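Heads up, the thing below is written out as structure tokens.
Only one protein chain is missing from this complex, and each of the others stays in its spot.
Entry: subunit A
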Amino acid sequence: MRLHEYQAKQVFADAGVPTPASQLAETVDEAVDAAEDIGYPVAIKAQVHVGGRGKAGGIKLVESKEEAREAADAILGMDLKGYHVSKVLVEEAVDFVNELYVGVTMDRGEGKPVAMVSTKGGVNIEEVAEEDPDAIAREHIDPAFGMHPFQARKVVYEAGVDRDVANDVASVLTTLYQLWDDRDGADVEVNPLMITSDDEVIAADAVMNIDGDALFRQPELAEMGEEAAEGDELEQKADEYGFDYVRLSGNVGIIGNGAGLVMTTLDLVDYYGGKPANFLDVGGGAKADRIANALDMVFSDDNVDSVVFNIFGGITRGDEVAQGINQALEQFDEIPKPVVVRLAGTNAEEGMEILNEELVTVEYTLEDAVQRAVEFAQEVEA
């Protein structure tokens, strides 16, 4: 779960990381008032989870009231790479001489957190990692001990940070690690960490991704996350239903159980010449009403022309699934989109008997089911 910049900055500031003066605004008037209050120049920054906000026109530097009004008017309400901008952060523009990257993340291969510092801040750090991996100094942290003070100093000096600011940068890194550790961070980073001509360090941006599986013990962050929730209507609906759902751009709707098998079903749709419209995992042990909700989700996606329903029952029972499918489809006078069903595993045979073949097409193998759904979608397209 990702926090907005303004939320992450608040968390960082509360923990003692220096941040620029800033105010959140939801209207043009609020933004102008904030700019007047802070004093020019200020940056007006769209609060959406989009990389490269600046290049896409979501961040503007302004020097006067008129410019502030113009910029706020342009950014508020704009569509930034598919995301609607409803909030801007109005922030003191920092006059810097250097930009650093400082962050903590989980190295899944090592099973350990890793602290990272680079003097190539202010640009996409993943690109730096790819093009010039030596430009990022890394230090793995033993989770049993936490970060020793020397490790913060070590990685800062290894990165080549100036001695005059090294202590302050190490102190920011130490705080970031603490936040990562205390708040169940996935990624916690500042990019750029600005260095001013008087050797002050200031966090000009703030990223805080929280482990979604740990929100039960981070109630304050969970609440912030609800405010930060983005995504289209269908993705929000999936959240309500408690489905793992990812929307894609194709026209074959996919419902299944278990992440690996659903991914495989998507891949097969592609393999047989179709285009997957979504990933939807109903999870283990899904009962009839859950199955009906899943169908409702996929039917309400306008892009979907056909649906393939692939269930391999372990804990999930084929007869329950079949009941759910019948129940959902009997509500319609006319089935909105052709549905192909394949059931296997626990109680699959009972399920097949229950399925109403006037409402659905039944197939007995995964490959056949996918091919049939792709054919249906192609017929609609043609």
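Keep in mind that, in the parts below, a residue touches a chain if its C-beta (ideal position, glycine included) is under 8 Å from a C-beta of that chain, and two chains touch if they have at least 3 such contacts; residues count from 1.
Just so it is clear, contacts and distances are computed from a predicted model.
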From "ChsH2 C-terminal OB-fold domain-containing protein", "Biotin transport system permease protein", "Hydroxymethylglutaryl-CoA synthase" or "Succinate--CoA ligase [ADP-forming] subunit alpha", the hidden chain's UniProt protein name: "Succinate--CoA ligase [ADP-forming] subunit alpha"
Given A:18, A:41, A:122 or A:345, the one touching the chain that is not displayed: A:345
Touching residue (missing chain; options A:106, A:135, A:222 or A:288): A:106
Residue touching the undisplayed chain, where the options are A:268, A:297, A:325 or A:339: A:268
Option touching the unshown chain, where A:54, A:314 or A:336 are the choices: A:314
Interface with the unshown chain - residue positions in subunit A: 51, 106, 108-109, 111-113, 126-127, 129-130, 142-144, 181, 184, 186, 211-214, 216-217, 244, 246, 248, 256-264, 266-271, 276, 279, 281, 284, 312-315, 344-346, 365-367
